[in-house]
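Before I ask anything, here is the structure I am working with.
Only a single protein chain was left out; the remaining protein chains are all shown in position.
Every chain is named by a letter (A, B and C) in the order it is written, and numbering of its residues begins at 1.
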Amino acid sequence: MAPGETMGTSEELADLLNRMPGWVKEMGITILSASPDEVTCELEIGEKHHQGYGIVHGGVHCGVVETLASVGAALVAMPRGQRVVGLENSTSFLRAVREGRLRGTARPLARGRTSQVWEAVIRDEQGRLVAQGRVRLLCLDQERPLG
Amino acid sequence: MAPGETMGTSEELADLLNRMPGWVKEMGITILSASPDEVTCELEIGEKHHQGYGIVHGGVHCGVVETLASVGAALVAMPRGQRVVGLENSTSFLRAVREGRLRGTARPLARGRTSQVWEAVIRDEQGRLVAQGRVRLLCLDQERPLG
Amino acid sequence: MAPGETMGTSEELADLLNRMPGWVKEMGITILSASPDEVTCELEIGEKHHQGYGIVHGGVHCGVVETLASVGAALVAMPRGQRVVGLENSTSFLRAVREGRLRGTARPLARGRTSQVWEAVIRDEQGRLVAQGRVRLLCLDQERPLG
Partner (left out) sequence: MAPGETMGTSEELADLLNRMPGWVKEMGITILSASPDEVTCELEIGEKHHQGYGIVHGGVHCGVVETLASVGAALVAMPRGQRVVGLENSTSFLRAVREGRLRGTARPLARGRTSQVWEAVIRDEQGRLVAQGRVRLLCLDQERPLG
């Protein structure tokens, strides 16, 4: 997306993201809304998300946190002509989950020109906290390689 | 696995783990060896592991780190009649990767009766560090629910 | 404190904590209020808190986060006859600070019988976020040694 280009509505943007191939699709994440202030998603848990004991693998929660933070930070960075790349992901697992629909929400803690920090929570259908994570991202001007 | 039961060789154990359905298989991880002192794996990167900019999604690295740590900690816990559950995953992304074969190795930092800490590194085919992470796990006696 | 003993008001408890020698006093932290739902504190920044470039050393922010989380988790654990010990501290530095009064607030993310997770934010006098951290603590029954 070019700097200054219109991003469309939060729903149009979510649609666009949900059509992209890659790890977000593999995880089964559906982005519900996406803005520079908040990103939300849903995820229907199945057996493919389990680890050996039959509960959701911690890597799934980390991946949801990483996805939400990256989408939000990218939306902040794009109008500046920047891209973002994740530096650190720190996720706490708060409740074991076997099935059902999870909902994730991320909000920014810092949206600097050089780096951003977003935090995300994942809740189950009863609204109970399942995981909480924080992601630090680096903002790169377009001419800079991703690493 | 029952307390005191023989675990077989590291390779037999790896085979067993690689046949299990779930998130480890979804990620495409192959466990190469697994003991209470070290766990190693390989992962062939494909487009399915990418995020929007065409590099490996951070959630993949977190998931590899979580898998290696969990397998190692479970091997420590099993002879005691315990299971393990991840509490915290903290992963640093050190180098962007687009393709090729990644190799992960995890070793224990602490193997207490109540909790364990394992750290893992992921390297590319040139041996360069791609990610490093640390996982804290809780050891649960068998009668305790996973949460 | 014995299980079931009355803890007094949040202010009485804060007074008690502020009279204790040790690292909390060394840091210059004043606990303002302390309950199982929220802990708050203040800290007047001086040159002793600086690192080499004249800004507050990151270890100060980590220490404030650790203190707030530990006090909160201890208040949850005491009525159960438990003590708590920190397992993990993950802190993001969001804004460099040179002087002035910082205010910290911690709230629980999980208050399980085996472990707890608390998150804390530190703000400057203008209310801007300076740091955010998360602490995982283990709950130990009184007869268990601290490690």
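General observations
As a convention for this text, contacts are C-beta pairs under 8 Å (C-beta built on N, C-alpha and C of every residue); 3 or more make two chains touch, one makes a residue touch a chain.
Quick caveat, the model's predicted, so the values are computed rather than measured.
Listed by label, the shown chains that the missing chain touches in the whole complex are A, B, C. When the full complex is taken into account, the listed residue touching the unshown chain is C:L87, out of C:A14, C:V39, C:L87 or C:C139.
By the touch criterion stated above, the residues of chain B touching the omitted chain are 90, 92, 94-95, 109-110, 117, 119, 129, 132, 134, 136. The chain not shown here touches chain C at positions 17, 20-24, 26-27, 47-53, 55-60, 62-67, 70, 74, 83, 85-93, 95-96, 135, 146-147.
On the side of chain A, touch with the chain left out of the figure occurs at residues 87-88, 90, 112, 114-115, 136, 138, 147.
Quick note on the criterion: only the chains that are shown with their structure count from here on.
For the pair chain A and chain B, the distance between C-alpha centroids works out to 22 Å. We define each chain's centre as the mean of its Cα atoms; on that basis chain A and chain C are separated by 29 Å. Once the centre of each chain is set as its mean CA position, chain B and chain C turn out to be 32 Å apart. Of all residues in chain B, those touching 2 or more other chains are 87-88, 90, 147, listed in ascending order.
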